[in-house]
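With one protein chain removed, the remaining protein chains of the complex are shown where they sit.
We call the chains A and B, going by the order they appear; numbering starts again at 1 in every chain.
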Amino acid sequence: MAAAGLSWVRIGEFAWSRLEPKEGAYDFDWLDRAIETLGNAGLKVILGTPTATPPRWMLDKYPDMIALDDHGHPRGFGSRRHYCFSHAEYLEECRRITMKLVKRYGSNAHIAAWQTDNEYGCHDTVLSFSGAARSGFRDWLAQRYQSTDALNRAWGNVFWSMEYDTFDQIGLPNLTVTEPNPAHALDFRRFSSDQVVRFNRAQTDILREHSDAPLIHNYMGRVTEFDHFDVGQDLDIASWDSYPLGFLEDRMEDGDPHKCAYAQQGDPDFQAFHHDLYRAVGGGRWWIMEQQPGPVNWAPVNPAPLPGMCRLWAWEAFAHGAETVCYFRWRQAPIAQEQMHAGLLRPDSAAAPALAEATQVAEEIQGMPEVATAQSHVALIFDYTSDWAWTVQPQGRGFSYFRLVFEIYRGLRKLGLDVDILPATAADLSDYKLVFAPGLFALSADLKTALSRSNAIAVIGPRSNSKTKDFAIPTPLPPDLPGLDATVSYVETFRADMARPVEGGGHVLHWFETLETTAPTTFKMTDDRPLLVGDAGIRYLAGWPDETALARMLDELCLTCDLQTTDLPEGVRIRRTESHKFVFNYAAEPREFDGVELAPADVRWTRL
Amino acid sequence: MAAAGLSWVRIGEFAWSRLEPKEGAYDFDWLDRAIETLGNAGLKVILGTPTATPPRWMLDKYPDMIALDDHGHPRGFGSRRHYCFSHAEYLEECRRITMKLVKRYGSNAHIAAWQTDNEYGCHDTVLSFSGAARSGFRDWLAQRYQSTDALNRAWGNVFWSMEYDTFDQIGLPNLTVTEPNPAHALDFRRFSSDQVVRFNRAQTDILREHSDAPLIHNYMGRVTEFDHFDVGQDLDIASWDSYPLGFLEDRMEDGDPHKCAYAQQGDPDFQAFHHDLYRAVGGGRWWIMEQQPGPVNWAPVNPAPLPGMCRLWAWEAFAHGAETVCYFRWRQAPIAQEQMHAGLLRPDSAAAPALAEATQVAEEIQGMPEVATAQSHVALIFDYTSDWAWTVQPQGRGFSYFRLVFEIYRGLRKLGLDVDILPATAADLSDYKLVFAPGLFALSADLKTALSRSNAIAVIGPRSNSKTKDFAIPTPLPPDLPGLDATVSYVETFRADMARPVEGGGHVLHWFETLETTAPTTFKMTDDRPLLVGDAGIRYLAGWPDETALARMLDELCLTCDLQTTDLPEGVRIRRTESHKFVFNYAAEPREFDGVELAPADVRWTRL
Partner (left out) sequence: MAAAGLSWVRIGEFAWSRLEPKEGAYDFDWLDRAIETLGNAGLKVILGTPTATPPRWMLDKYPDMIALDDHGHPRGFGSRRHYCFSHAEYLEECRRITMKLVKRYGSNAHIAAWQTDNEYGCHDTVLSFSGAARSGFRDWLAQRYQSTDALNRAWGNVFWSMEYDTFDQIGLPNLTVTEPNPAHALDFRRFSSDQVVRFNRAQTDILREHSDAPLIHNYMGRVTEFDHFDVGQDLDIASWDSYPLGFLEDRMEDGDPHKCAYAQQGDPDFQAFHHDLYRAVGGGRWWIMEQQPGPVNWAPVNPAPLPGMCRLWAWEAFAHGAETVCYFRWRQAPIAQEQMHAGLLRPDSAAAPALAEATQVAEEIQGMPEVATAQSHVALIFDYTSDWAWTVQPQGRGFSYFRLVFEIYRGLRKLGLDVDILPATAADLSDYKLVFAPGLFALSADLKTALSRSNAIAVIGPRSNSKTKDFAIPTPLPPDLPGLDATVSYVETFRADMARPVEGGGHVLHWFETLETTAPTTFKMTDDRPLLVGDAGIRYLAGWPDETALARMLDELCLTCDLQTTDLPEGVRIRRTESHKFVFNYAAEPREFDGVELAPADVRWTRL
């Protein structure tokens, strides 16, 4: 590892059965030796708490600690993440093992960071329909609403006689005859997210008390079931596990031609989006904890990266401000579930192809002065609550909040723009020229204030501010934006094959709102209905634009804001730091840009 | 409402938790006031029994009152219809609340009709696999068969050693290793339908005793799991909830081009089919209880109707003999599950687009003398038992009884013909020139007699009379029709991409029977096998004709019967009453018909 130029190594994150083979009988010798060996080689160690894999004896002790799926089926022992976030006794056990670890290693000089658990939410593990979750949810509701009268009013339970007399009558929103009350479903998601925060905080409280090393969690790609901003409050650094090829095949709605074109490179924007998102979650500090080094084992198909892509991915991360890029894993494990997951070494310890690329990156990064993140001119709001809300109530096949935000991100990046992602609680937008808040469930008072104080053009909508926090339609009707006379009088969703034409080019997909407005119309439909209205700071967008319509709008908005855009060839992306401009070629073919021929997987940088 | 020209208003159908907030503690004040207010405004009130939404305390009392799905998962509280039709104590509670309501309001002058429950069968709620259903099924079987010996013989249980010694050994036909005995499955469906009849009758018996107002239930579109003719026996008026756009997207097999062409108008025949069906179910008296007034919330996508369609739909209903068309709902509810379901008013009480159309219809209907239903010349038999039987035993992907009947209906309507839909128990066919009985499980003796006494040409088949009532193949082999020498010697189903060519044009889809016959052949396959045989009153159709083949047959049959047909442009439909001929344009483009240019959604009528 040291010879390859690596400086960090993460260990221990699934090792509970070796740390505590029997309840109360600990064995730290092997870990002592491992840390010593690694540290002596000059490596900094990230020590993971092993709470994602409770050992088998734990389930003998607490048979009800497992989660139930939404059909009520148990999700038991035999892989990982077999616990319910709401189980009080298991939480206590996690506190105990964390305490043991940090007391032993909290002041060990080689331990340079801590990782809590592993990939919260992976394998759909945030939502649990267990007895522990049900009783936790009732307590959470009782604290939030204080009385069932208040809850009944907030949820509108008079509809369909769904009123409750006591909190103990309230169930989880699964197994209902038809869909549950969306207010019920959304509160369950809020609760479930809070349980993740609570679970994580139980560990960070202990770790902070006994160690000065920074605290990290490794998030996943497109896991939105818990609020990462909330979890991030208790950590020092956000990190995430970046698997560009697996994500393309497994977690993106794009069609086959796109997936074929990028099968060995990954989507050109998906990783960048998460880099920007987790930079915000980490308050500016973020890492890659796991970078894909070759074929993995878990996607529907598992091709190899094109030569050079491991280097490209690493540099894209650094260009977005990553402090560290770690690879997963060092040596391909010949056993168990991930035996087909490539490492930097093969199972026989020979070098796998990515090792040379990792080594090259390590050398190159030595020659690069610190890559300071530049202030972007464009902000895009990403809000986990909105994702929960529209998952609960899509109102039309094809409406995905994540996707809506991502497509605007992609549109901006295709114009060569750098983007900051902000939470919906953002209270200061003064640094931006252009702000987007698509699909934002409800605008907070803070955000309204920030918008009105900012000089930026803010593009709000579609579907933004369309609900009260209790998931009801407010009066006056949405969007109810300061300084903009516009009312959504009618909402339509439509078939994917019925895109509606926009005057001048492009279409609206999935979602369209008929507006009553006296505001000037910048873009309209071919039937004259307004699509983008407003001419002052706040604009409202009344539909989901396709790629062409979006590009036209962004062009015009950038022109208005005096933001310079760049004409990029298909598959080429750029990113600026304070000091450098980076160019990446995600295409499988050579591309020419700025008079330079870029090979597939090429990365170039120039001083600004 | 009154200002808009509405005359009826339905209330109370989900209000149990407000009528009886705690067990035995009733609160009718709010309902008294509502009825008084509405009545004083000149509106006639339809009062719904609230039994589709038992309040939460009811489930504390009877935890086993809920239905189980076919996997054995409970279908619990949190939405609506969370009860099992077989649960005896819940049925008793329904009697009690119905008695309370009718005693209080039975002689209230404003209460002009009663609705029992709401949309029986919606959300797949007829079939329940609960303990209550199992024990009810055993009783039902014991009464039907008297002995397990008789049942074993009837079902053919000797096959695969499925014989029973006691009725208590008989389970529900779910969770079997491979498919259950079709006779078992069909009897379970007969039983389940009877439970709906029993449930409804428990209320009508009480309502009739204390009120003279007519009794109504609001049926749904394409819900076939219970026999509506049987339920209709206990009611005075049939009504149904007509959601043309939701149904097109959610409940029709037609392909994307058709769904695109009619996305904002609804299928041109689906509503008309149900109008004719429920007219028969209501013994001539029928209503629309809920007419879609804008986008709804429950279909895969939810577009808005084209301007004018709400008016068109109302007139199509009146032209089919509807006494009343009500809209659902008056004001869009800003809360809970249906908050995205449009009303005549918006959530902020401003007028939604459909209000003007409803007002226009109300004005127009004032100027129309009573629209008396004309006697049709064509009859089409629709039989719920047949739908159950072929759902249990499709024998080939793509065989749907509902669809088979509907396609013949559509073919007739495309020729400008008016159709009466009749139950399989029809005993008098003397008014008809042409009668269709496709896919009829078993011909009753009554129907055979009616057919032989009628002067009509009857087209029987495919698959008609192919089983005994016990779901066995009879000997002599089907179709065994009086006066027709034809025997089905061989049944084939085939892939959708293997349509078989009919001599002269068109194809047979899904299903084809090889006939041994000496009867004259009117239509045959290109390989000479007969398709339509017989030249006297009874014809037999040996396959499922596609649109072209069907049109050719109908043309020739109409010619033979001296029935005049009309050449209609795509999307245009006509309907005659005793006094008027109505023309409807369902196309999204203008159409010319009879020398008149019809705008999209146009409705015209002329005196006959």
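Just so it is clear, a contact is a pair of C-beta atoms (placed from the backbone, for glycine too) under 8 Å apart; a residue touches a chain by one contact, two chains touch by 3 or more.
Computed from a predicted structure; not experimentally measured.
Undergrad: Can you tell me which of A:N297, A:T425 or A:Q564 touches the chain that was removed from the display?
TA: A:N297
Undergrad: For the chain that's not shown, point to the residue among B:P21, B:G39, B:P74 or B:G156 touching it.
TA: B:G156
Undergrad: For review purposes, identify every residue of subunit A that touches the missing chain, sorted by number.
TA: 14-18, 21-22, 50, 53-57, 60, 67, 71, 73-82, 122-123, 125, 249, 256, 259-260, 263, 294-295, 297, 300-304, 332-340, 342, 346-348, 350, 352-353
Undergrad: For subunit B, which residues touch the unseen chain?
TA: Contact residues on subunit B toward the absent chain are 71-72, 155-165, 169, 171, 173, 175-184, 393, 395-398, 471-477, 489-495, 497-498, 514.
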